[in-house]
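Every protein chain except one is present and positioned as in the full complex.
Per-chain residue numbering starts at 1, and chain names A, B and C are given in the order in which the chains are listed.
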Amino acid sequence: MDTIIETINVTKSFDGHEAVSDVSLKVSKNELKSIIGPNGAGKTTLFNLLSGQLKPTAGEVLLSGEHVTSLSPTYRTRKGIGRSFQITNVFPNLTCFENVRLAVQSKEGVYYNMLSHFTSHKKINDLAHEVLSTVLLDSKAEELAKNLAHGEQRKLEIAMLLALDTEVLLLDEPTAGMSIEEVPKILEVIKQIKETQNRTILLIEHKMDMVLDLSDSITVMFNGALLADGKPEEIMANEQVQTAYLGGLYNESS
Amino acid sequence: MDAIINITINGLATGMLIFLLAAGLTLIFGLMDVLNFAHGALFLWGAYAGIWVFTQTDSYLLGVFAAVIIGILLGYLLERYIILPVYGNHIRQIMITLGAMLVLGELVKVVWGPNVMIANTPAILSGSWEFSGILIIKYRLFVIFVGLLVFLGLLFLLNRTKLGLVVRAGVMDKEMVQALGINIRKVFLGVFILGAAMAGLAGILLGPYTGVVYAEMGLEFGLLAFIVVIIGGMGSVVGSAVAALLVGILGSFASYYLPDISLAVNMLLMLIVLIFKPSGLMGTKEAVK
Amino acid sequence: MSLLKVHNIDTNIDQYHILQGVSFEANQGEVTVLLGRNGAGKTTTLRSIMGLNPVRSGTISFKNKEIQTMATHNIANEGIGYVPEDQRIFSGLTVEENLKVAMKKKDEQTQKRFEYVLVLFPDLKKLLYKKGGYLSGGQKQMLSIARAYVNNCELLLIDEPSKGLAPIIVEKVMESILDMKDKTTVVLVEQNFIMASSIGDKFYILDDGKTVRNGKMRELKEDEALRRQYLGIA
Partner (left out) sequence: MNKSTIALIVLVIGLILLPFIQDSRSILILMTQIFILGVFAMSYNLLLGYTGIISFGHAMFFGIGAYSIGLIMRYYEPTYLYFLFAVVTTLILTAIVSYLVGLLTLRLHSHFFAMFTFAIAGLFLVAAEKWRSLTLGNDGITFKIPDFFKDRVIFYLLSLGLLVLAYLFFRRFTQSPFGKVLQAIRENEKRVESLGYRVFHYKIIANVISGMIAGLAGIFYAVSLRFVNTSVFSTEITLDALMMTIIGGVGTLFGPILGSAIVQFAQYSLMDLAKVHWIFERWVILFGIIYIVVVMFFPSGIVGTVKTWFTRRNKQILGKKKPEGKKSMESSKADAMKNILKGEVDG
């Protein structure tokens, strides 16, 4: 299978502490790969390196074989790496609809249009509404984002990512902070993307059931380094993974 | 040669005056994240009240005392009633402290009239010494001496006392200081009042140095102090001292050798520093996003 | 005897309703562990106890005194020490100065505590005059714990001490927390379950801003289904 996103020995240190150390990772096209590991293992930092929020101290990031290490988040998004954030990161004083529309607008390449009124962009508006209904937020379209509940903001966050319609989707704990009832709906959305579209998804998630259910492959990170990478069943069987992350509990309980 | 020495002394004295203003401002900014445009008003009131008391009583010492007291008093009122409601919002801080600046600046005219106020040099400090052709004006030396004293006192306070330790810690992380059981609000007020007292002192020192004081100098010197804070780096007292002396001396040389651009020197200096070191000479706070 | 009693607290951060009914108790001399996924509200719970994110409703009593409306510094002075996530060392101050900020009284007890932390963390003793910013992650963690302890606290709130530390350092930190246990009560937020289970006496699981389960740590070790459901680990 074609590799779409790849890191070669990326390292990121903050004040001498290596948050991500020497990670080489390959993600195949149209695969859904989950990244698991305890807090502080460097998962979000790795995401930041992939999406360009951070520049690696050493190593390279490649997208479809092209070096993107020095590109800003702006250009990586344009080249097809979109991400959602772990901490909700929306535009609080714009409406839900406007939030999503900004993403659609970017995807459609309407960057510097200063004088045409938004109503003349029917396509953009329609697309934005469509995405909002995908994440079940259409009834909140005209609410200001800051007035949404936490779980709804998470959904909005995902909606913006979907609207960008990028080839690679980086999802950083999409269901964190959502109520138990909302989680299945979001899972459904992720599943849908996986099944119906040709998208590569990287997912950080703590809920193991969800990870096992969705993933084509799983990468385990521990203390900034790659511990294991493989099919879900391989990972579950991996002794090292069990001691480091799953907590050696299998050993104890078995 | 004598010109150079005189210009340097002149610059040092001006620099010290600016430092007295900037030190308070930089601490207030570093610790409280407050942009205080009314700082110049404290200076102005210090000048007017101090000189008035000095002329009335003929005691310079009483004048200095009055200037510091009025600084403390106004500082207290400003912090409690003007700045307290606007913590955490720069735009509102700028606006409300500018409002306070306008009010206090005009009140000076109400109390002492709209004309400039003449300030004499106290007898004991007037006159000058001459050493082999070099004329040294006593009062300038006095200003330098006082500035130096305050600078050293401030350094001692910050580096050698418990209070200073708390202030320095607060500049770095005020929430953590609170979580260690320290009432940061009291520390804020203390620092604000200290800054206000120094501004008042600068005011009375300036009077005999320039000979006259006028209401507009509040905003003028307030902005100058801001420039110095930016050049020196927000939150750094030593940075402010270095920057203030730099501004003072450069300004003094420029007005002698290049009078046409002397007014622009501070601005140019600030531009250069901002371009090459946006956080200022000794600043620690992040300036670039 | 319960030293800290948190009853049904709700906390908002800006518009976000983060805590929606957290209750737990911490007994004297025990280590109480708060567990839960990212975003479950563990950090906010500690911050609410410290008054850094004031509660909207509910009560927090410490030594039978309600503290939920008190200012942060007063809460700290009641005897609660806070070791925040990411340590929050004063990076421009030396190790000694970091500790001095916290040592408000000059009494014998404070001095004793000061000596104790230097024995407990020999690293800190060696680095006493070094700036906090130059310490390694593990040393910062030790300093942060030491700083809270010398503040004469009877209760330590420790937020994810293992985060970003190498396993061997984590062990060291854990040992020191165990060592402090008979001197001070500990409430620990931890995601590293091995660590949490090795030093915890009691656990509470937070989910979605609510406490959903609690019990003895021993029970959780045996209940795989529960761990899977709320912690995402098996």
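Heads up, the rule we're going with is that a residue touches a chain if its C-beta (ideal position, glycine included) is under 8 Å from a C-beta of that chain, and two chains touch if they have at least 3 such contacts.
Worth saying up front: this structure is predicted, and the values here are computed from it rather than measured.
Taking the full assembly into account, the omitted chain touches A, B. The chain that is not drawn here is touched, among residues A:S51, A:Q153, A:T175 or A:T200, by A:S51. Within the full complex, the residue among A:N9, A:S24, A:T74 or A:Q192 touching the omitted chain is A:T74. Contact with the chain not shown here comes from a single listed residue; of A:I8, A:V110 or A:M236, that residue is A:V110.
Of the options A:K33, A:H121 or A:K155, the residue whose C-beta touches the omitted chain is A:H121. For subunit A, the residues touching the chain absent from view are 51-53, 72-75, 77-78, 82-83, 85, 89-94, 98, 101-103, 105-107, 110-118, 121, 124, 139, 142, 160, 164. Residues touching the missing chain, restricted to subunit B, are 35, 82, 85-86, 90-92, 94-96, 98-107, 109-110, 223, 226-227, 230, 260-261, 263-264, 266-268, 270-271, 274-275, 278, 286-289 (touch as defined at the top).
Rule of thumb we're sticking to: only the chains that are shown with their structure count from here on.
Listing every chain that touches subunit B and subunit C alike gives an empty result. Computed centre separation for the pair subunit B/subunit C is 43 angstrom, with centres defined by C-alpha atoms.
Rounded to a whole number, the gap between the C-alpha centres of subunit A and subunit B is 51 angstrom. For subunit B in complex with subunit C, the residues that touch the partner chain are 162, 165-166, 168-169, 172-173, 175-184, 284.
Chain contact summary for the complex, subunit C toward subunit A: residues 14-18, 37-39, 133, 136-137, 160, 162-167, 191-194, 207-208, 221-222, 224, 227-228, 231-234. Residue ranges on subunit A touching subunit C, taken from their complex, read 15-17, 19, 38-40, 86, 92, 146-147, 149-150, 153, 173, 176-180, 205-209, 223, 245-250, 252-253.
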